[in-house]
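Heads up: the structure comes next, in structure tokens.
Heads up, one of the protein chains got dropped from this complex, but the rest are sitting where they should.
Letters are used for the chains, namely A, B and C, taken in the order the chains are written, and counting of residues starts over at 1 for each.
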Amino acid sequence: MEKTDGKSYQKFGMVIDLDKCTGCGSCMVACMSENNISFRPDETDKLRSISWMRVYKLSNQKPFPQTDLCYLPMPCMHCEGADSGHSPCISVCPVTATDYDKSTGIVSQIYTRCFGCRYCMVACPYQARYFNWWDPVWPKGMEKMLNPDVSPRMRGVVEKCSFCYHRLQSARDKAHLQGRPEIPEQSYQTACAQACPAGAITFGDLKNANHSISSLVKPDFNQGGKSKNPKVFRLLEKLDTKPSLYYSSSKQWVRDMSDNKLREEKPQPTITMQNSRERRN
Amino acid sequence: MKAVIPSGEIPRCSSRHFYLRLLPVLILLAWGIYAMLLVWIKGLNQTNMNNTYGFALWIWADLAIIALGGGAFFTGLLTYFFGKTELRSIINFAVLVGVICYSSALLILALDVGQPLRFWFIYWHANVHSMLTEVAFCLTVYFVILNIEYLPALMEHPKLQQIPFFKNLGRNTHAVMGLFAGIGVFLSFFHQGSLGGMTGVLYGRPFAYREGLLIWPWTFFLFTWSAAAAGPCFTLLLARLTEMVSGKKLVPGVVKDLLAKISGWMIITYIVAKTADTIFWATNTAPKAGFVWTRFYTESPLYHGYWILVAEILICGFIPGLILISKRGRHHKRLCWIAVLLVICGVCLNRWSLIMQTVAMPVLPFEKWVFYLPSWQEIATTLIPVSLGIIIIALSYRHLKLFPQEKELN
Amino acid sequence: MGLGASAGLTLSPLPWKLLDDLSIWTQNWPWVPIPKDGKETYQQSVCTLCPGGCGITVRKIDERVVAVAGREDFPINQGRLCPLGLSGPQLLYTPVRVMSPMLKVDKGYRQISWERAMSLLTSKLRDLRADGQPEKLACLADSDQGTTPGLLKRFLTAFGSPNFFQTVSADDAWEVLTEKLSGAQFIPGYDLEETDYVMSLGCGLVEGWGSPLRTMRAHSLWKERGTQLVQIESRLSGTSAAADRWIAVKPGTEADLALGICRVLVENGIENSQPFREILRSRYATEQVAKKTGVSPSIIESLADDFKHAKRPLALCGGGQGRSPVASREFIAATVLNILAGNIDQPGGVYRNKKYDYLKWPQTELDTRARNGLKQGRLNASPEDLFQTIADSQTSPIEMLLVSGVNPCYSCLDTENVIQAVQKIPFVVSFSSYWDETAVNADLVLPNHSHLERYQDVAVYGGLTEPKMGLSVPVSRQLFDTSYTGDVVLGAAKTLGGTISNSFPWKNYETCLKSTLSGQWQALLKQGFISLPQPGRTPDKGSLRLRLPKIDAKEIQLEGNIKEYPLILISKSSMRLSSGAAGSPPFMIKAVEDTVLKKNMGLVDIHPQTAGKMGLGEDETALLTTPRGAAEVMIHLDEGTMPGMVVISQGLGHTAYGAYLADKGVNFNQLMGPVKDPLTGQNTAWGINAKLSKV
Partner (left out) sequence: MFPTVFEWIWDMGHVIFMSIFWLVIIVLLIGIVTVLWKTAIDTNREAIESGDEWSETSARGRNPF
């Protein structure tokens, strides 16, 4: 943990092991339940559906049976942005409803401040922000399951993943009561990381050597947090948004899909109907 | 009611005839207002926008309308600071067009936000780094100024002229108009630019992102420039339409010619700059983000194809520009008006592609292009400016001395 | 003057005050709920929503259950949890709960008191016995283990009816299968954690196979340790994608490939191969197998080679989530592989677990009526058969049916037929906590407490090396006027009196449960589970003898002729959809991809070529027809699906459960018919011939 002007600076981040991820959707549901995300009878219009954690299904686009697929969960990337804090969404919000907390590396969103201009959604290249197109309505009785730590959003505002910020607050309180200087890794975990049946999601402080994430990612902060681990990558690194969200995959084709390339390599000629796909990393 | 004729002598048609002709427009307005109420009461689910299309028809309308309203500040600039006094014969009208455009823009903005009642947060909790904040601040102030600028014309109304206070108010305002016009021009430069900046600063959106000067991306300057070019053309067009409807000559040819010539030069210079910007973007900015510039135009050729580029830069840029700067072009009536129209289309098309193509284009390699058709509520509300504009112009023309030279020209 | 006024107004605090109020009002709208805060507590229990038996930690604010998470100290899921388990609170508070006893009246249902409900039930039962035909009482339960099914079964016996049925679970199927094949009953337990090479015959290992969370943890372990996973499956499932090597075999020929591999191993003179040598030689020559399976000889040989050189190779069978009976051929193939690997009862291999019956209750007392009734013998072998007989016969041979813990009107194959049968039965009693498809077809609904409001004992085999028994405890106070099914049974027994009442010496269900588990009760309360003892588990290398002639049992023939139905329809299971008795709650439906469900239309995966031949494109609607039924579906072009196949999702097409689940997509079971396994007679249908036509 790096110390600056006496204050301890953390940078919370996440690394998702795509080799382990099975696309089961536990992260999505855990998030919905933890963060009081509203639901409607028809949620099949994904362009208007709110799901802070969204699982993409990537395909290598090759003909059967060389076809391969990979699930890629996507919460908010909590970009640090060009010069610490100049995240794509934050700089554009006219009402200061979203902010990058330098001491935690978390991008916040104030729902009662947001007035729904959706400029931030246009600015975000990851489409990690969601707009409340409808009034949130819970079926009779179901409002009983709402989590008091997270306020439900009203119609007409933008919401997004907060890295379960409320959990950080309660972890801080606990640490304070126990007189601990810093929060133990396990006492602050996001709902998705906690639920993941495959244990594919690792969450923690990228700047804290004791946290498993820093050893998995080995971020190089002189390179804008780029990972020193060849298997680990971030999405759209060329845009210099400096996301705090890392992915790890042993499949080359998946890593290739992480960013836009100038010269698109042509798909290899496929072997004649040989009914097997060997994984060559 | 009895039509009050400005300074007596100029005849106006009967009220009955007047309102009968206005009826369809009133119906259009009513439709728009109905849709507006729907949106405010039921929320933005009434539109066809979605999480990808966060900006859509409305924002485009805003950008376009404000660009076209640019005639007010630019004509003002020419009249009060470059001593083009002959333009006084059209300045009132230009200002009126400005008032209409800006009021509609503000209205649409009020529709477009999810929580209209929180509109004032934008001042209260202003984030000065956001282009939208700059836009909001300048827009509101400039709107006040436009109204002040319009005051004298209003005070010309015979009924008001009878009241000494208003007579003097009109005269005095007119006396210090230079000051107001000055502020207006200053603000316009900024908010026109900021509107351009809005897309230019999106470094997460390779299609829109531009490098620039200090905090201002190139689009900042291009927008101001194009507004200055297209604004006067729009004023001219509306003046022409008013002439056609009223069947009277309202603006002396020399004035039109002057204005056309000036905007001709503006558009030519603008489009050269725009071309330079596009080339720099295609060869430097986009590749840095990992995009071959052709990708932006080939992946959904029908909706976002090369045609946009050709139409915007060549057909609606160089061609009308050349027509308007050449004496022969300007004097060839039909050709001149076509050019004026093209300029207007050009600037609208520019705003369109910068908004729509920016959001439709996927940045993640595994995302798809998204298509969008506005809902009828969006269309109806977007037509409010049109109906409102027609009504206001009609009324002003009927009751005010909108065109000082109307009398001697007829 | 006016000016002055406005100026004064602007300078006065009034406008700011108004703005302030405005902001407050705009920020919390009366119709946006504000969750009440309160005392935070955590309670531990065991999830009973699927046979997986995961430990759960329930977060409560005062009396409200606000979240369910995995239980850290639980061996099966170790703090993790699946979407269904996580949606627990929704299943507790959903308005589709049955909130009190309900009696069917001409239009809809009427709410009645428990007294009324019980007297209705008992009078019906009394009549049956008075008429001397107690065997006309039937019961359908989720299992024959656990106290609740145990009490029901016991009640039927004491009452005099042999007609107790259970929806055949994989565990029960294993016993029949192993009995028939090896002479000794056992339930295989797979040591997934220790193996270093897994050959899976189409098991949906990461799609909810066995005890889902345990299997998925094992998969992550494989990734860390570099354990090789070979998936033999006809489509690119999640497991195929997760596998290091995916062998796209022709559908239904997984067993052939496996036996082909055995053949190669035998040729290479591997040990323990004596018993099978001849038969493998004669029938599974590599070329034949290659022809049948569409897998090239070189691959078959390379697979055999890898299998041979692996330290602790393991073969798995049981398609999909492995919850339905396995085809005998597949089991044989997998078992032969494991025998050749010599991993029976070895670390990293297959353990032969015994079912452990902990219901040690005194003999049921029988009176003459009961004896006569029981003499009749059970009407059918399986529930499917039962419903078939009822549907076929003029008047139902069953007078009264009790349904507990299952939803046959959704999950039994050939659903239309089942619903008709159920409607034919004069008096149907459902114990469901929810308005599921069976409840809405029942005459009397006696709602059980929901899974978070009740005690329940659950035995978990699901391929575990060490079978467990978990105890689910009430974490929420009882929300509605519901009652333990066990208490209903005990109550009925008391009122019926005589030997029946004598057979049920317990005050109520909870005391019955406590006394039944007396020995382990404290342990169960403390750690939530106990390991079921496995007496006489002695590692004896390759002692498993298969009865030779059975090695190539006949393969399953799909229903419907290929001329009329050129395509093969199979189903895919997903962790995002519950295909069991519990309907998927709103959160899960929300998490479903739009390539599975669009608006209310269910999508089917089909290879672009195949679709092209029929002139079908992405998102076009088509009519999917099988010999058993037809349904409108949407087309989803998928490169990962083998040409000639149609794949449909399990767990959709509900007609009950309310607006968040009803009428979405197609119910696979409604298009399927049961197919008997030539060896065990159990239903082991894995697909059906089908056709797609434009609409």
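Convention: a residue touches a chain if its C-beta (ideal position, glycine included) is under 8 Å from a C-beta of that chain, and two chains touch if they have at least 3 such contacts.
Bear in mind the structure is a predicted one, so any value in this text is a computation, not a measurement.
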(request) May I ask which residue of B:Arg12, B:His125, B:Lys249 or B:Arg295 touches the chain that does not appear here? (result) B:His125
(message) Which candidate, B:Asn48, B:Thr173, B:Ser246 or B:Gln405, sits in contact with the chain we can't see?
(response) B:Thr173
(request) Touching the absent chain in the whole complex: find that residue among B:Cys13, B:Ile27, B:Ile163 or B:Leu241. (result) B:Ile163
(message) Please output the residues of chain B touching the missing chain, sorted low to high.
(response) 123-129, 134, 137, 141, 144-145, 148, 163-166, 168-169, 172-173, 176, 179-180, 183, 186-187
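In this text, only the chains that are shown with their structure count from here on.
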(request) Report the most central chain, judged by the distance from each chain's C-alpha mean to the global C-alpha mean. (result) A
(request) Please work out the Cα centroid separation of chain A and chain B, and write it as a whole number of Å. (result) 40
(message) Between chain A and chain C, what distance separates the C-alpha centroids? Give it in angstrom.
(response) 32
(message) Quick check: how many Å separate the C-alpha centres of chain B and chain C?
(response) 63
(request) Check each residue of chain B and list the ones that touch at least two other chains. (result) 115, 118, 121, 124
(request) Quick one: which bits of chain B touch chain A in the complex? Just the residue numbers, please. (result) 43-45, 49-55, 112-116, 118-119, 121-122, 124-127, 129-133, 136, 198, 201-206, 287-292, 358-359, 363-367, 370
(message) Can you tell me which positions in chain A touch chain C when the two form their complex?
(response) 17, 19-20, 22-26, 28-30, 32-34, 36, 39, 41-46, 49, 51, 55, 57, 59, 61-65, 67-71, 112, 135-148, 151-155, 191, 194-200, 274-279
(message) Help me check something: in the complex, which residues belonging to chain C touch chain A?
(response) 27-29, 31-38, 61, 64-70, 77, 79-83, 86-87, 89-90, 92-95, 206-207, 212-213, 216-217, 219-220, 223, 236, 238, 241-249, 294-296, 299, 574-576, 586-595, 597-600, 607, 639-643, 659-660
